[in-house]
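Okay, handing you the structure first.
Here the complex is missing a single protein chain, while all its other protein chains stay put.
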Amino acid sequence: MSGKNKWIQLGMLAVIMLVLPAFFPSGYYYRVGALIYVNALSVLGLVVLIGYAGQISLGHAGFAGIGAYSCALAPVHLGIHPALAVLLGAAVSGVMALLIGRPILRLKGYYLAVATLGFGILVTMVLSNERGLTGGPDGMPVPDLGLRPLLRDLGLRLSGGEFWYIANAVVLLIGAWIALNLFQSATGRAMRALHGSETAARTVGIDVARYKLQAFVISAVYASVAGSLLALQNGFITPDVAGFMHSVEMVTMAVLGGVGSVLGATLGAAILTLLPQVLTVFADYEQLVLGGVMILVMIFLPLGLLPSIAARIRWRGV
Amino acid sequence: MAILEVSGLGIGFGGLRAVNDVSFSVRPGEIVSVIGPNGAGKTTLFNMISGVYVPGDGQVKLNGEDVTAMAPHLLAARGLTRTFQNLQIFQEMTVLENVVAGFHLVERPSVLSDLLSLPGARRRSAEVREKAFAFLDKVRLTGAAAEEAGNLSYGALKRLEIARALAVGPKVLLLDEPAAGCNAVETEEIDELIAELAKSGIAILLVEHDMKMVMRISNHIVVLDHGEKIAEGTPEVVSKHPDVIAAYLGTEEEPAHADG
Partner (left out) sequence: MDAFMQFIYSGLTVGAVYALVALGFTIIYNASDVVNFAQGEFVMLGGMITVFAFDAGLPLPLAAVIAIAITAGIGVALNKLAIEPARGAPVVSLIIITIGASILIRGASQIVFDKQLHRLPAFSGDDPIHVFGATLLPQSLWVIGGAFAIFIALWLFFTRTLLGKAVLATANNRLAAQLVGINTGFVMTLSFALSAAIGALAGVLVTPITLVSYDVGVGLALKGFAAAMLGGMGNPKGALVGGLLLGLFEALTAGYISSQYKEAVAFIVILAVLFVMPQGLFGAKKTERV
């Protein structure tokens, strides 16, 4: 039952990714698509943390920041290739998540939210203040991945937008596959069980603290890789990538589409990524609309868009 | 040889002494019921034995090992699990998944295998699913396997909790009011299930208000009142014990069935 579900979801995602470019009015939209996929990737981590394990984080952008600045700093200071910097960033994020997760995850609800918030803001502060290293609030450049010239030599000419569209789509598919694997696995069940009832989960032998920590670390790695890709794609990064607003956007994207599912998260990411694009003329109204959307969705569609739409379709089917 | 030994267990909340100096034991295959008026401390006692509360005084021994204040998941690994009076179901998982979750210790998941859906992990999951169906059969919930647990009736959920607890493979099973809210038929089914489990060698500790059921199936009864043990013995002995009758009915009235 869940096995079929996994491949259906991945299939749908892949089809959308393949078909979408046919609707692009211009090459610019490849970049928008790439942005949607990278945002969806960061949100997948939150699907694991919030959707599966029932925790909350208002500071996950901090891990995106670690991943992003890894790609900016490591090639320059450690001489490694940007692709390796992505892995380095993921490793650093994972370790950080492991260290702070242990004490932080003993908390629940608002306390957990604010503790994670604190973490995110501390990361942003360090990135902003250490100008000598990070270029401060104005940001710093990120070296190029260098894959396009390689592909050109192999006979494949791709624009920057096209390259990142494909690259991010592939990474998102892999990330989605992993998240779906997790869902139907014993580890995923342990996380979902503790979400349902921590007390009962313990009585069947689940070490609740351990599985919360695993969810936290996994979601941190997702955010980190997404942050790295974002940095590489834009060629430039500022401390905002780790900021509170970015964390809020990530959580909103997760919950908007339906925090329990991969497709839902992608939908949420798509909507919130497109919002500023749609509102470019009304840039000043962006915050107003974002705030309004957040409130309205949470009141009227608390499960997120996808489950609500799905429920409506099911009703019509009956 | 007792598999569960409780000695001198006690705990206080603020100034209130909820349980004080309670001792008893349970042998494999034995059904011991804990009864007492409301507020007597039965659930608190359960919570101390099952690791939900840390006892203030006393000791709990499982298979000779001191497990006082041990965390519930470690107790589960040692063969002790429980069900809940107010139901702690994994609402958003299916009925089958609830029971499969009970096999956690059997599956011994590895995070990496699970992230990559390695064949070994998938095989173990499939094996466990089979076993889970067997337990669903035992509590007659096979038909509802694919249903979201939150949709089931109260009585069905009580049986689901038992199936999930059985998945742990317990040597000691704590049942917290398993028949509460059940009608006569359901109660009898639970009755038979419990007797079956005891016959298979599991030590059963029961908290229950349904006196007929308690008297019918228990080998041994422990009576609590105001947090203290006021009597213990076979159903025969306990039902005639003056302190027990007084605790339930008060001392003004004459006991309902006085001898002679």
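By letter and in written order, the chains are A and B; residue numbering begins at 1 in each of them.
Keep this in mind: contacts are C-beta pairs under 8 Å (C-beta built on N, C-alpha and C of every residue); 3 or more make two chains touch, one makes a residue touch a chain.
Quick caveat, the model's predicted, so the values are computed rather than measured.
For the chain left out of this panel, the touching residue among A:A176, A:A220, A:V255 or A:L306 is A:V255. Set against the missing chain, the residues A:I50, A:A72, A:A226 or A:L306 yield one that touches it, A:I50.
The chain that is not drawn here is touched, among residues A:L150, A:L274 or A:I295, by A:I295. In the complete assembly, the contact with the undisplayed chain comes from A:L107, out of A:V32, A:V76 or A:L107. Only one residue from A:L117, A:M140 or A:I206 touches the chain missing from this view: A:L117.
On the side of chain A, the interface with the absent chain consists of residues 50, 56, 58, 103-104, 107, 109-111, 113-115, 117-119, 121-122, 125, 129, 199, 244, 248, 251-252, 255, 259, 284-295, 298-299, 302, using the contact rule stated above.
Criterion: only the chains that are shown with their structure count from here on.
For the pair chain A and chain B, the distance between C-alpha centroids works out to 42 Å. Interface of chain B with chain A (complex): residues 50-52, 71-73, 75-77, 81-82, 84, 88-93, 97, 100-102, 104-105, 107-111, 113-117, 121, 124-125, 128, 146, 161, 164-165, 167-168. Chain A meets chain B in the complex at residues 1, 178, 181-182, 184-190, 192-193, 195-197, 199-208, 214, 218, 260.
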